[in-house]
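One structure follows; several queries about it will come next.
Of the protein chains in this complex, one is absent; all others appear in place.
Which chain is which? They are A and B, in the order written, and residues in each are numbered from 1.
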Amino acid sequence: MVLLPAFGYLPVLGGDTFHLEAWQALWARAGLHRSILLSYFSGLITTLVALFIVVLFLAANQGTWLDRTIRRLVSPLLAIPHAAVAFGLAFLIAPSGLLARWLSPGVTGWERPPDLLIVNDPLGLALMAGLVLKEVPFLLLMSLAALAQLHPERRVTLARSLGYAPSIAWLKCVFPALYPLIRLPVYAVIAYATSVVDMALILGPTLPPTLSVSIITWFNDPDLSRRFMASAGAVLQLGVTLAALLTWWLGEQAVQRLSQRWLVNGSRLSGSAAIAFGGRALLSTVTLLAMSALAGLALFSVAGFWRFPDALPGTFTLDHWQRILPSVTTPLINTLSIGLSATLIAAFLVVATLEHAARHHLPARRVQWLLYLPLIVPQVAFLFGLVVAAESVGIRPQHALVVAAHLLFVVPYLYLSLSEAYRRLDPRWVQVALSLGAPPWRAFWQIRLPLLLAPLLTACAVSLAVSIGQYLPTLLLGGGRVPTITTEAVAMASGGNRRLIAVLALLQALLPFIGFSLALLIPRLVWAKRRQMRGAA
Amino acid sequence: MTPIPQILHIKQMKITLEGQTLLAINQHIAPGEVLTVMGPSGSGKSTLLAYLAGFLSPAFQAQGELYLGDKRLDTLPAEQRGIGLLFQDPMLFPHLSVAGNCRFGLPRRTQNKTERITKALEQVGLAGFEARDPATLSGGQQARVALMRLLLSQPQAVLLDEPFSKLDTALRQEMRTLVFGQLREAGLPTLLVTHDEADAAAAGGPIIALG
């Protein structure tokens, strides 16, 4: 459905022959090369930086009070919608932003905001910073969920007994085992970062914008014939994402080769202090930045007029909340019911698939890649096809159809968050259970599921957040009949009223925040008396 | 209640992987007898265990039959074979208490479950440990709980997968005596896989070498 229009076929717009005009038009676009490079590099660089920060922090993590606090502060960041983080960050670092206001005119002497290109910079640095802010919590959460079954403390203790400094011990003994477990989430991050739209619209360069933003602009162009070029662009976007993934994969191979010697070269202490410091400093910076962005949003949600360079708004008001709150009950209920249905169905499907594979010793199949297609093909491109498909078989827009559409995005995230944990659970647990005479269903319910409770809940929280974040699938397949907090928020965001956007972004973050908190709390409460179940130190 | 001890009979067993024969065995194990299988890593010891316990990956092809007395086992799924397992690690379920681990092994219709568990723990010097978190137990204590969990499940044969290799030397001898003593007392045919000569000596049964 993306491919056909890309090659000129979309009968409803009079395109009934195959040709390459769309591609020629695409190649002739001014700035296309820059757009492609921006998407490609921002995806790779941010993933690398985010992974670096997470790994460094985990290596430095000694389970001290400070480390635990930093870690706890990071998880709520996951709940904040991408667009909200972008708005918050833009307002934080802009020349007229929060930082400048706090420092002006005292430190900087600025009475008016300086004319500096910080947000929307041509190199996409602001966009990358925003992406890193969102990727770090995701990768950290995925790593923590995976670490629970690697017994890192045992490995580190062993290496320390051989004279390795703790952080070096972690890097040499735990990380090589951890990485394969978080590989799929890392790939998802690359795919997301190369094709992100909302953040790029707010923080990214504009002359030209990233490829994904250009595609949206073309799809939204009133001139419907642009949709052919937009479809070609979507195919190109897929290529860019795949190229980024391939590059990463090649990098993985190279690092694996090169690191073999480092792993066993016996160096025990060098760089340890730097890692310990750097890991904490970087993650704290990320947390602090994101928290300040959030604080900026919260401040704006109650701000009256706020003139530069005042450090605080001139007046405070609850107007914005009062205007939004009365109308959000139905959207909140819809959001929750759709999110929970999609998550439960996806959890059932994914766990059933994984359990089936585990029982029959099936290896991971190549078909898996099909599952991930929705994550790497631009949404706007293939949703059109989905609407056509649903209409063709006479399915009217309704709740169930929206849930079905959300499943396309929820299932892959749930699968990639859970599958490695599932697959790598020591098979001997179930073997012991069976050899003790327990039938397979009992081994599943009483042994496998409880052992996987933490990763399962984390995966469900991620899925819930993914479902809550869906805009286009909800709008297009719901035919506008199913308003959610996100459709409200995005529609409102198009009006650019920062104060109302702040209110809706905070509301939008509420449900995922509860989800993530429960995912962290429940295992803690259930396993309060079970030391080994409480995961990594 | 305990079933009458039976002979475990591995009849003309041959396991192949992509046409290559990995191992072939034809053996009896009498009740209370320990058959020791020795061999270096990669000699197919774990494949043998997986076959007997019913966990063999479909990648392997197995021929031959497995009998316990007159009952054919190799056509049954793992949980119906009545073959218990002890690994190198105690594999105590970390989310269950000591008593919970033992209870998991008890057959459904067992009467007086709590008393049986109490008695079993007393037997191995762990009286009063019921409510403990397995993670707070020492290695030796964990190994003993694992053994009692196995016995409470009333297996009809037992497979031991290098069960002592991770224990320190002093504890190792003590556990050997305990395990083999208990198994013999229960009259269970036992297959021990190890590469430690001392295990084989302590088992006191016939020895075959693989690889």
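The rule we apply is simple: a residue touches a chain if its C-beta (ideal position, glycine included) is under 8 Å from a C-beta of that chain, and two chains touch if they have at least 3 such contacts.
In this section, contacts and distances are computed from a predicted model.
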Chain excluded from display, named as in UniProt, from "ABC transporter substrate-binding protein", "Biotin carboxylase", "NAD(P)H oxidoreductase" or "Thiamine transport system permease protein": "ABC transporter substrate-binding protein"
Among the chains presented, those that the missing one touches: A
Among A:Arg72, A:Arg112 or A:Arg524, residue touching the chain not depicted: A:Arg112
Residue ranges of subunit A at the interface with the undisplayed chain: 10-14, 29-31, 34, 94-97, 112-113, 115-117, 119-122, 201, 205-208, 217, 219-224, 303-308, 315, 317, 319, 323-324, 327, 384, 387-392, 396-397, 471-472, 475-476, 479-481, 483, 487-488, 490-500
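Here is the rule we use: only the chains that are shown with their structure count from here on.
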In the complex with subunit B, residue positions of subunit A that touch it: 360-361, 426-429, 431-440, 443, 446-447, 450-451, 453, 527, 529-533
Residues of subunit B that touch subunit A when the two form their complex: 53-55, 57-59, 77-85, 87, 89, 91, 93-95, 97, 104-105, 107, 133-136, 149-150, 153-155, 159
